[in-house]
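Below is one structure, written out as structure tokens; the observations come after it.
Excluded from the complex is one protein chain; the other protein chains are retained at their positions.
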Amino acid sequence: MCLAVPMKIREIRGDGTAVAELDGIPSDVNLSLVPDARVGTYVVVHAGFAIERMNEHEADAILQVFKEIADWQKHAVESAPGVVP
Amino acid sequence: MKYIDGFRDPVAAAGVRAKLDALAAVLETRARAVNIMEVCGSHTMAIARYGIRDILPKSVNLISGPGCPVCVTPASYIDAAIALAERGAIVVSFGDMIAVPGNSTTLAECRARGGTVEVGYSPMRAVELAEAHPDREVVFLAIGFETTTAPVVMMLELAIRRGIKNLSLLTAFKLVPPALAALLSDPGIRIDAFLCPAHVSVIIGADAYKPFVNQWKVPCVVAGFEPLDILYGILGILKQVSHGEATVENQYSRVVTAKGNGIAQSLMAKYLEPVDAAWRGIGVIPLSGLGLRPEFGAYDAGLRHGVSMGAGDENPACACGEVLKGKQRPPACALFGAACTPDHPVGPCMVSSEGTCAAYFKYLR
Partner (left out) sequence: MLSRALIQQEIVPRFGAGALKGLPDGATLPIPAGRAMVFTTDSFVVQPLEFPGGNIGDLAVHGTVNDLAACGARPRWLSLALILEEGLPLTTLRRVLDSVKKAADDCGMAVVTGDTKVVARGQCDGMYVNTAGIGELIDGFELGAGRVAAGDHILVSGPLGDHGMAVMAVREGIRITHGVTSDTGPVHRLVEAVRGLAAGVKFMRDPTRGGLAAVLNEVVEGRGRGILVRETELPFSVGAQATAEMLGLDLLQVASEGRLVMICSASVSGEVLNAWRALPEGAGAVRIGEVTDSKGRVILETITGGRRLVDVPRGELLPRIC
């Protein structure tokens, strides 16, 4: 019960709404719950409302963790005897 | 898709799987499996969508708790919504509710018979309709956990600011922490850890789970809904279990903060107060819901239109309560596969397309 997607703010209107986009697909978003969002900010959007900003620093950090796990996995597969990578 | 695709990388998933298997092998010396409960419909959906149970070690038991607010909405709420549509109100609902049966029929069938039932992706649809049809009453079906409650209440505030008088909410908001407490207090179930909901936690903050850790010593890991989030969350739980630890671990720190969204919390406190709430298939959990404060009674559809929703209409043979708590498997329920199927579900476990009973039914087909 919390389907929400990360979207990037493209344009802010004066009335509390904004245009945000996911992979270039723009959609209207209400910013009333995250009033300090700016153009370029990533926000998480649920039911047409931004509910929080995305902390890109934290996002990049966890993505880095997963990248390292992926590298570890690739290495493990490649060095396993008799396994075709 | 930025900040989505990176959390769906198959090679990283294989890596986390390998680490899970290795850790599970260590834990195999335990007498029994580790029971992890997730309490969010979106986690249930994602776990099903990505076949996560298929790849988990045997010593990890993932239980789907009462995490879908649509599914735990009592049948009588749906009956009340249908009654309002039949009386000529414009009923606005999220898509999830449209096909859920009340005690006799669904909102979809009501619409087919001429009732005005509108599906809204956003609660603002109710405002649009109220402004476009000033001569009609608009009722928004205000269900959801904290994630949805905040946008709905914001919609109400915006409607009030615009001077809209023909809009009201039929409320059935539910709270996650009281449900967790009720589950943990049940001596018949053993929950070893919680996989905590991602976006509920955005609103309430990761610190909201500290009482559970302190009182019941269960690890609480807040995880996102992407497959890597879920797998890594389970790994985090197993690590805590293997060290005999119990802490709140916020693995969704890219969005969840310790304190949550203060604006959302203030807004909810302004308009809403805790009330007892009926959970379909479980019964009443004290102070597990939110209702409109008396001063906003004009916007409460139940008061405004004189509809009430009794709580005591559960089918006594429905074993959802036991299934949701992980005490029973679906086939043990007398109604399973007979009176209760995906096409005519009785309780929430079958109502949700990814509920425990619906999932069992699909795989045994």
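Which chain is which? They are A and B, in the order written, and residues in each are numbered from 1.
Rule of thumb we're sticking to: a residue touches a chain if its C-beta (ideal position, glycine included) is under 8 Å from a C-beta of that chain, and two chains touch if they have at least 3 such contacts.
Here the structure is a predicted model, which means the values were calculated and not measured.
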Just name the one of B:A33, B:A83, B:A108 or B:L184 that touches the chain not displayed here.
B:A108
Touch with the missing chain holds, among B:A24, B:V39, B:V70 or B:A208, for B:V70
Sole contact to the chain not displayed, among B:I55, B:A83, B:A246 or B:V275
B:I55
For the chain that got dropped from the picture, name the residues of chain B it touches.
1, 4, 8-10, 13-14, 17, 41-42, 45, 48-55, 68-70, 94-96, 98-99, 108, 119, 121-122, 125, 144, 148, 227, 231, 342-343, 352-353, 362-363, 365
Take the complete complex as the reference. Which residues in chain A touch the chain that isn't displayed?
1-3, 5, 22-28, 45-48
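Note that in this section only the chains that are shown with their structure count from here on.
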Measuring from the mean C-alpha position of chain A to the mean C-alpha position of chain B, what distance in angstrom results?
22
List the residues on chain A that touch chain B in their complex, please.
1-6, 8, 16, 22-23, 30, 32-35, 42, 44, 46-49, 51-56, 58-59, 62-63, 65-67, 69-70, 72-74, 76
With touch defined as at the start, can you tell me which chain B residues reach chain A in the complex?
1-4, 6-7, 9, 11-12, 14-16, 18-19, 40-42, 67-70, 94, 121-124, 144-145, 147-148, 150-152, 154, 157-158, 197-200, 202-203, 225, 228, 232, 251, 253-257, 261, 263-264, 267
